[in-house]
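One protein chain omitted, others in place.
All chains are identified by letter, namely A and B, in their written order; residue positions are counted from 1 within each chain.
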Amino acid sequence: MPHLEIHDLTVSYEKDKPALARFSLQIEQGELLSLLGPSGCGKTTTLRSVAGFIQADAGKIVINSRDCTNLPPNHRDIGLVFQSYALFPHLTVFHNVAFGLRMRRIPKAEVQSRVSNALKMVGLEAFADRRPAQLSGGQQQRVALARATVIEPQVLLLDEPLSNLDARLRVDMRQEIRRLQQQLGITTLYVTHDQVEAMSISDRVVVMNQGEIEQIGAPESIFAAPETAFVADFMGFDNHVRAAVVSARAEKLTVNWGGAPIELRWRSKFGSPKPGANADVFFRADNASLSAGAEASGLAGRVILHTFHGNEVRYLVETEVGEFSVMQDSAGERFENGAAVTLRPQTQKWIAIIEDEGSKA
Amino acid sequence: MIRRPNQRRTLLLLVAPAFIFVFVFFVLPLIFLLSQSVLPEDGGFTLTGYVDFFQSRVSRIVYLRTLKLGLIVTGISVVMSYPAAFVLARMPARRRSFLMSLVILPLMTNAVARTFAWLIILGRRGMINQTLLSLELVEQPVRFIFTETAIVLGLTQLFLPLMVLPLVSAMENIPDDVLEAARSLGANRLTTFARIVVPLSSDGLVLGATLVFTGSVTAFVTPAILGGSRLLLMSTLLRQKAVILFDQHAAAVVAVVMIATTLAVNLLLRVGRVRQA
Partner (left out) sequence: MVSRWMYASLVVLYIFLLGPFIIIFMASFGANATMAFPPQGFTLDWFANVFETSQFIDSFWISLRLALLSTIVSLIMGMPVAYALTRFQFAASGFVETVFSAPILVPGLVIGFAMLNFFVLLGDMHVMTGLFIGHTAILFPYSVRVVSASLRNLDPYVEDAAVSLGANRLRGFLLVVLPNMRAGIAAAFVLGFITSFNNVPVSLFLSGPGVTTLPVSMLSYLEYYFDPTIAAVSTLLVIFTVVLVQTAERALGLSQFV
C-alpha cells in the first residue's frame, strides 16, 4: 500500500490552462521520490498541493490511508523544507526547530530532548542559541531540515532545497539529506530541476514536463534509457541529430548514419515507423570515440574546437551529418583544431526516439 | 508572491475598512470640491469659475508666479544637491548614516519654525541687513521679506532634503566598478560624472524634482509668512478666497487648479521616466 497517493490531481491558475491535469502518483513507505523538470513543469505545484497550500480543482490526496484532500496544511502532518528555507528570523535555532513541537503541545522536557537530538543529527548542537541571520547558507539549510523532520511527519516535502547553495556545498548537503532520510525512514517527495541531484539522491525519479509525467523510474533506467526526446535532452544527452529510418525490428532500429546503416535501441510513441521516417538520435559525448585520419568504418570529420577538462578533453567535431561533441580520455591520443578524425559510435549506448506521428508505418 | 486561491473574502476584510475610510473622508470631499467649482450656490453647471480664474489678471499672475518660483526652487535644489549627494553616496556607511540623519532633521521639524528663521535672517534688523549696514554697503535696510527671493530661499531650505534623499539612494546603487570602468576607458572625472553618474541617477533626480516642485507650488506656510498678502501664491490665494473673501466657489476653482497642476507634473514626469526606461 503506497504511503502517499496522488489521484487525478488537477490544478489551474488560469481558466482552461491547467498547471496539472489528472496527475497521479504513488510513493511507497520510506521511499525518496524526485520530481524533476524545468521551471513551470508543475513540480512545485504538485508539492504545494500535497502540502495543502494549493486547493486542487479536482483529484484526491491520500497520506497514510487518510484522505487529506480537504484538510488545511496544518492538519496534514507534513514536514516542508523551502527553497528559501523560510526560517523564522526572530527566533533562535532552538526555537525554530521547537516550533512544530510547540504547536503539537508536546511537553517541555520532551521538546528539549527532541530538539537537541534533531540538532545533533544535523551537526548544529553548538548553534542552538544563534539567530538564522548569524548562520551560513548551509547551516540555515540544516536548521530547515531539522525543523521539518523533528516533528516526525508522515511525509517530508523538499522544494528545491539546495538551489541557494554553492556547488560544493550542494554535493555535501545532497548526501546529508539522503543519509538523514534513510536513517529516519521517512517518505519523501523531492522537487528539483537539477538532473544530477535527482539521480544521486532518489529511489525513483519522475521527469515532468508541462504538467504531465514524461517518464518515471529508477535513476539508472532514466539515465540510460530515456523514453522521450524531452527526457533524453533533459538527462544530458549532449548530441541530438535527425536520421532517416531504414528498417524497424522489435529490438533494433536501423537508421542511416552518414551513408552507413547503424542499429540502435529505440522507443516510439506510435509503434513501428515506416522506412524513410525521421528518428531522433541521441548520444552522450562520451559514447563515441575519435581516431586520427579518415577510415572507412566511421564517420569522417574535422576537429573545430577542443577544450581541456582535466581527465578528459572535449572535442567539437564537424561532420557531414552535423556537429558533435565528443569526450575523450585526456591520456589517450590528442587532436589539434583542424585535424581530420574519424568518429566511431558506441551504438549500444545510443538511442533513437520516434515522436512524429506522421512517421507511423 | 504566493498564489492563494479562495482569497477574495480575506482580501476584502483586509482592505475594506481603510478603503471605506479613505473613500468617504478623502475621495468624496474631493468630488464635492470638484462639483463646487462648477456648481455655484445660486446656479446650475457652469465653467465660469475657471474662465474667471484664467481671465483675471491677478490670479493669472499668481498662478504663473507660483509655477515660476517652483521651477526656480527645483533648479536651485538640483544644483545644490547633485555634487553633495554624490559625496554622501561615496562615503563610508557609518559617516553617511549620521550625515543623512542631519538631512532628515529639517524634514522632521515643522515648517513654521523653519520659516521663522528666515524672518530673523532677512528682517529689517536681521542678520543680512545688519551686516550690510555695518559694512556701509547700504544706508537704509533693504526689504527682503515679502519678496520672491525670500520665498525662494524659504522653500529651498524646506524642500532640499526631498531632493537629496532620492539622489543619494539612486547614487548608492551605482557600483564603484562602473566608475572605475569609465575611468579605465579614458573618461575624465567630469565626463564620468556627466555620462555615467547623471544617467544612472536620473530616476532619483526625477523623483526628487517631482517632490520639490509639487511641494513648492503647494506649500502654504512659507508663502504665508514670507510673502504674506502682498505676494500671493496659489495656496495663499486659496486661503484668501476661502477665509477672507468667503467665495467658496472661487476658492474651489483655485483648489482644483492646484490639484490639476500637481497631478499633471506627477504624470508628466512619470511618463518621461517610463519612456526613458
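Basically, a contact is a pair of C-beta atoms (placed from the backbone, for glycine too) under 8 Å apart; a residue touches a chain by one contact, two chains touch by 3 or more.
Everything numeric in this text was worked out from a predicted model, so none of it was measured.
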Since one chain is left out of the picture, which of the remaining chains does it touch in the full complex? A, B
Which residue of B:Leu105, B:Val138, B:Ala181 or B:Ala194 touches the chain not shown here: B:Leu105
Omitted-chain contact residue, chosen from B:Pro40, B:Gly75 or B:Gly123: B:Gly123
From the list B:Met80, B:Val206 or B:Leu269, which touches the chain that is not on show? B:Met80
Even though one chain is not shown, chain A touches it at residues 51, 53, 72-74, 78-80, 82-90, 99-100, 103-104, 147-148, 151
Residue-wise, where is chain B in contact with the chain that is not depicted? 1-4, 7, 10-11, 13-15, 17-19, 21-23, 25-30, 32-33, 36, 80-81, 83-84, 86-88, 90, 97, 99-114, 116-121, 123, 125-127, 130, 156-157, 160-161, 164-165, 179, 183, 189, 192-193, 214, 218, 220-221, 224-225, 235, 238-239, 242, 248, 251-252, 255, 258-259, 262-263, 266
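Just so it is clear, only the chains that are shown with their structure count from here on.
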What's the distance between the Cα centroids of chain A and chain B, rounded to whole Å? 57
